[in-house]
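To keep things clear, I will list the structure first and then write my remarks on it.
Removed from the display is one protein chain of the complex; every other protein chain stays in position.
Labels for the chains are A, B, C and D, by order of writing; each one numbers its residues from 1.
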Amino acid sequence: MLRDEIKKNTKKFFKNPTAVLGLFLLVFFIIIALFAPLIAPPKDPNNPYRIPIATWSLEPKPPSPEHPFGVIGQRDIFYGVIWGTRTAFRIGLIVAGISAIIGIIMGSLSGYFGGWIDEVLMRITDIFMSLPFLVAAMVLTTVLGKGLDKVMIAMIVFGWMGTARLIRGNILQVKEEQYVLAAKALGVRDSLIILKHVIPNTIFPVIVQVSMRMGSLVITAAALSFLGLGAEPGYADWGTLLSYSRNWLTQFDKAWFSIVYPGVAMVLFVLAWNLVGDALRDIFDPRLRG
Amino acid sequence: MNEIILEVKNLKKYFPIRAGVFRRIVAWVKAVDDVSFNINRGETLGLVGESGCGKTTVGMTILRLYEPTAGQVLYGNKDISKLRGKELREMRRKMQIIFQDPYSSLNPRMRIKNIIAEGIITHDIAKGREAEHMVAELLKRVGLSPDQMNRFPHEFSGGQRQRIGIARALAVNPELIVCDEAVSALDVSIQAQILNLLEDLQKDFNLTYIFISHALNVVKHISDRVAVMYLGKIVEIADKKELFSNPLHPYTKALMSAIPIPDPELKRERILLKGDVPSPINPPSGCRFHPRCPIADPKICSREEPELREVKPDHFVSCHLV
Amino acid sequence: MIAYIIRRLLLLPLILFGVTILIFGMLELLGPEKLVSAYIRGPEAEKVAGATQKIIEKYGLDKPLPVKYERWLGNVLKGDLGWSLVGKQPVLSAILSRFPYTLELALWAIIPVVFVGIWLGIISAVHHNKFLDHFLRVFAIIGWSFPDFVFGLFMILIFYTQLGWFPPGYLSFDMERVVTSSQFVNYTKMVTIDSILNLRFDVFLDALRHLIAPVITLAYLWWAYILRITRSSMLEVLRKEYIRTARAKGLSEDVVINKHARRNALIPVATVSGQMIIALLAGTVIIESVFNRPGLGRFVAMAATQLDYMSIIGGALFYSILLVLGNLIVDVSYALIDPRIRLQ
Amino acid sequence: KNPDTVIVATIGEADTLDPHFAYDTASGEVLFNTYDCLIQYKGESIKEFEPRISTAVPSVENGLIKDDGKTYVFPIRKGVKFHNGNDLTPEDVEYSFERGILFDPAGGPMWMIIEALFGEYTWEDVVMNHVKLRTGKDMAYSDLFAENGEPKPEYAKYLMEAYRDILDPAIEVEGDNVVFHLVRPFAPILYILAQGSSWSSILDKETCIEKGLWDGKADTWWKYHDLPKEESPLYAFENGSGPFKLVEWNREQQKVILERFDDYWNGPAKIKRAIIWGIDEFSTRKAMLEKGDVDVCYVPAQYLSQVEGMPGVTVKKGLPTVSITSLHFNWTVAEGSEYIGSGKLDGNGVPRDFFTDINVRKAFVHAFNYDAFIEDVLNGMGERVPSDLPTGFLGYNPDLPLYKFDLKAAKAALQQAWNGEVWTKGFKMSLLYNTGNEARQTAAEMLKYYIESLNPKFKIEVQGVQWPNYLSAYKRGLLPAFIIGWLADYPDPHNFIFTYYHSQGVYGGPQGEAYKEWARENLDALIEQAVQEIDPAKRQALYEEIQKIAIENYIGMPLYQPLAIRVQRDWLKGWYRNPMRPGEDFYAYWKEE
Partner (left out) sequence: MESKQPLLKVNNLKTYFFTDDGVVKAVDGVNFEVYPGETLGIVGESGCGKSVTSLSILRLLDEKGKIVDGEIIFEGKDLVKLDENKMREIRGNDIAMIFQEPMVALNPVYTVGDQIMEAIILHQKVHKDEARKIAIDMLRKVGIPEPEKRVDEYPHELSGGMRQRAMIAMALSCHPKLLIADEPTTALDVTIQAQILELMKQLQKDLDMAIIMITHDLGVIAEISDRVAVMYAGKMVEYTDVKRLFKNPKHPYTWALLNAIPRLDIEQERLFSIPGVVPDALHFPSGCKFHTRCEFATEKCRNEEPGLIEIEDGHFVACWNIEKLEAAKDRVEVGENK
């Protein structure tokens, strides 16, 4: 039964201490993201992602009861870290989700129909893959103009190819499986075959891939923000907070809290996804188990 | 008993080999090369031969899971290779296939119930409750408990899965079933169970089987007539008793002698063949068996392709030297 | 195999052509108004009214698309990628003159990545499920989760601000002067190599001192990555029947692992190392910015922040050519390790 | 460290080394040290001059300014050598200015000299005026040329005449002197020619022609007109007569290396080598300063605290500058602007002519905490000014009133604005800043903060965009209000007053059609009168009046005049402050522990 399978996999998952740690972290971040308005109430509820100005002075301020993580770039780091969690989830889920959907569509068309459709789609995929992801995202963001939404668009535009290839490969494999032939022999329509036999058997690796990508997407977005291409200053985003610290780097007493808090949040967030993704991969992809 | 249900005429199936810079077709795998035979209603035709000789391809092409390169497959009197759309689907209802691999032939993410009901629903034989009822009946018929229909394939053993595969095929009331190595992957004790089941079903539903196997002993057990294939061709076809008591083609003879018999005291003369089965990409000229044939006559065998001749009533052989 | 390579070579122009369309398409998303800034800039330049329109006319920025593409492609094929505002040079020479710095950094990073990463991966696989394995796994996954720029910031914070060991930048002044002097021959423009060729070991050591922190930063993530790939590939190979065969022959564990297992395990590693080298080169965008090193990466990053469109576009084109060629080389070398492919 | 080398860590990098194209301080700094001008500022003064290539500073008293200020005579110094050993002659001087004017690249600085000599802003305008005079036709410059880039035969002679009859006579060699003939008196001209104005650098004619610059002939000059920056042979090459030679411009490392010119006419410099190094990352710059690897370091005001008290480092604060940062309003926002919400006064936007109402402007002007801004954001490194004219300039009067931070007044004004509609309906608009400029960002945030505190229906969105986009947005009149700075080209009030307040000023246009109309009625005439007046006292009065009008009408809010910071190692000696100097004067430096 499916329940058994889930139970078995869940058991396997929970036997793996790193996976449990990952899940724990993830849940922790989800709670923070969900309760952000309670943990750090926004001054302007219409615009909660803008970190309210804590002081006019540009000088960083070390942690204090009022600003538990300190202040950098006139902003309360605590607020930024809390709401940055939401930003991170938003970036990861939207980008990974949409690019996975695009990838699935492209990959399925390519894999199932083969022939010239495959040839054309795969060449297009090749072309998009011929730009390093970071550079491509950077170029497109630059062209589209600054802003987190632009970064997300750029990462989607250049982020679907992996999934497309994965899906295509899997479909080519599944297509040869005898149960697909059997369905054909039963007279089942092509569209139903894709839907009922092919996609369900190829989707799990995609889920694993998506969960593994979450972290790296957040890193890329943060890197772009850090370089000054992503979210605008004052936006609740870890990369943006980190970019403030750049100019105070040489002074340990003024820099440490501005690097440590958002930095640690980010590392843990990425770590959480990677741990969970790793565990999922172990479960769904027995080839790489070990 | 003598109504011809399926007639295969000069069937060919070539697979292209693409290579080179432009992925052009550089050669063809002549997997099935001019094969003709027919099957009567209710009989079992065994198809034997070594791996790669084209048995599966014959089966798949008959069902039009592969498009034939040339030739005809007449079912009743309809040419299957010309059917399209609805007609083709209707035809597929009459012919089913059971696969060798009990692992990859069932979708691991579907419940047994849905696997078996898929055909029933596709062909509007029944719906909902009724379909479920039918599934239960089928499961009982193949020796499984209907309670198990909500399970997933991986919860079953190989033999049980093969039964599920059989139930799936039976669900659409087929007339003809192609059993492609249906028992090869099973342990001996399980293999016997499935063979018995197939025999029972044949009787009950008046099924016609094309039984594909590389195991001569299994084919012998279950078939009425047997065709022996070598490199995409049928080299001998005859009634089972006739073929086993009186094999004419040197390949058939060698094949029979090569099979170890579980009786240490039975000492037979072995015909040991030289070399390996050649590749179907560039099959040998003339008689395809001649490079390995112990009695080959260099004059004709390597030059002329022998035809399938009826040397005795209902015993066809394709050999120059018979 | 040869046919395969030829096929790849023939597809190459097609892909590159597609890349130019992709890149040109992005350029065109800007519209002529914004593109103007690719030609003039600076607040002072804006003191003259009406300059914008003049520029648009002069460079034909309002012409129809195909005309512009044709002209642009023609220029690109001639090696004219436009003027780089950031580089103060034609884009192509700006890129080419900066590339050696980046290549040097990437090469230095690749050495520890490949050697240490593979070595650790093998160790991890051999000690499967032992303490060392778990330790390395955790090490790897943390490395993989560490954003490079955060890591770089920490490196600077600790090793420069606190300890003063590894300064950012490229060379210290005295050495810089040596390098730019006429006695010093710049063979490759990669100072670590040139300094050895010039027998200036003081320069070499100084260059190394500046390299350590960025190299570690760049390498750490990929160490982790290669370690993971090697480990799982090795584990898979170790389960293979032929490993059992080798053991059954009585070979020592050393030979089994280093001869029979490793070569097979490295085949998938070879494919990812191709991607890795590319990603590493792209990663210099951030590393060079963080460590204030000259090079293509920082050039592109600066171009992006200063909206120097010609340079970013040129940089992107250059990176994509590198990537395409890199992949080709990887595929070929892949075949060299694996006779199954070589002899096809 | 490095006793005979001075290393400067700064941001940015020279844009071009062609003096007639260079229009930024980074380029200016290199040109300043490698070329000579006719005259120079005297020490720290921005009002007094000293001779340089010209052996005397023209004045009415010494007779070198004649014809009521329409003729300027410069006696050229003898024995001056260019870096390649050539002698500097009066012909070189004539050639230099003529080449610059003919070249007049779009976006370049030559408009200043052209304005001074001809009263127009571009050479093309001068040419077209001439063509109009001769043919009576109003045409565009490009109409004079055929497809192949050659002039149409019927116009070729006018082009030639433009040089022969207009430009050539305007600058002439008379014996050892070079003479400038102006079409009308133009008070600021000496500033424009003084050292620090790279556009007035003296080139070596011989080398230039060799290198492929304008060949000095009348009938081909248009081939050398408005070439792309990179096509200028002087782009990365110099052969000036200044105290330093260019050794290398390393564009990969944003580094310019200069070396002492031993044959400098005023005696060789004390240091042997000077390096200007662009290091964008402040932390890196700072670290290098701390370690003594660099001698001078550019420090933005907000990081002042990081360098104060650093051992071995001198920090000088509160140095005067010649620039202004202010916020101006757009009286007629261009159509299609995405920054004015709905474009209506419905609570979700502002009408395009929102700022024509003086009450709105008044409210904004009062809703900014000027003192807190200077204190907290600029770390005190700023000064308040009553109008868009820096302190120390002619026309500046400390008695003019400063705007007050007065939320009550702001509130009252907004309650009246648009017949009270603004107050009842609320409004919404965007304020942009260019990313990376934290001061401007904070200014925008602060304005937002106080305006929004007046009424919850007021919404200001603060948005960051990159500099080129910012420029393009404000220039196209899309921004309802914009913050922008102006750095003096020359220390004359005209350079500011015209720019900000004249309907044709660079910042006049972006204030919208309605403003231009208003300016034409109220200010333009005064501004034009002021620049032609030679008597300083009269000019002072005129400029004060202009400023008064601007202040009373709330034309913009001058945010601050920045004060500069000088951060250098103690061992660097010889530094002095002259706000008109684009960077370092290496000639004055030496090092001493």
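We take it that contacts are C-beta pairs under 8 Å (C-beta built on N, C-alpha and C of every residue); 3 or more make two chains touch, one makes a residue touch a chain.
These figures come from a predicted structure and were not determined experimentally.
Asker: Missing chain touches which shown chains?
Answerer: B, C
Asker: Of the listed residues B:Leu6, B:Ile62, B:Ile120 or B:Leu195, which contacts the missing chain in the full complex?
Answerer: Selected residue, touching the omitted chain: B:Leu195.
Asker: With the missing chain put back, one of C:Asn198, C:Asn264, C:Ser289 or C:Asn327 would touch it. Which one?
Answerer: C:Asn264
Asker: Residues on subunit C that touch the omitted chain in the whole complex?
Answerer: The list for subunit C reads 128-129, 239-242, 244-252, 255, 260, 263-264, 267, 337-340, 343.
Asker: Tell me which stretches of subunit B touch the chain missing from the display.
Answerer: 50-51, 157, 159-160, 187-193, 195-196, 199, 214-218, 220-222, 244, 254-266, 270, 272-273, 276-277
Following the convention adopted for this analysis, only the chains that are shown with their structure count from here on.
Asker: Count the C-beta pairs in contact for C-D and for A-B, then report the pair with the higher count.
Answerer: Most C-beta pairs in contact, of the two: C-D.
Asker: In angstrom, rounded to a whole number, how far apart do the mean CA points of subunit B and subunit C lie?
Answerer: Chain centroid spacing, subunit B to subunit C, equals 55 Å.
Asker: Two or more other chains touching the same residue: where does that happen in subunit D?
Answerer: Expected reply: 281, 283, 287, 436, 466, 469.
Asker: Quick one: which residues in subunit A touch 2 or more of the other chains?
Answerer: As it turns out, subunit A has residues touching two or more other chains at 228, 246, 249-251.
Asker: Which subunit D residues qualify as touching subunit A in the complex?
Answerer: 281-283, 286-287, 290, 302-303, 305-306, 369, 372-373, 376-377, 379, 435-436, 438, 441-442, 445-446, 449, 462-466, 469
Asker: Within the complex, which stretch of subunit A touches subunit D?
Answerer: Listed in rising order, the residues are 53, 55-59, 73-74, 145-146, 228, 232-234, 246-251, 254.
Asker: Which residues of subunit C touch subunit D in the complex?
Answerer: Against subunit D, subunit C makes touches at 33-34, 36-37, 39-49, 51-52, 54-55, 57-58, 83, 85, 87-90, 94, 97-98, 101, 156, 160-161, 164, 167-170, 172-174, 180, 289, 292, 294-295, 299, 302, 305-307.
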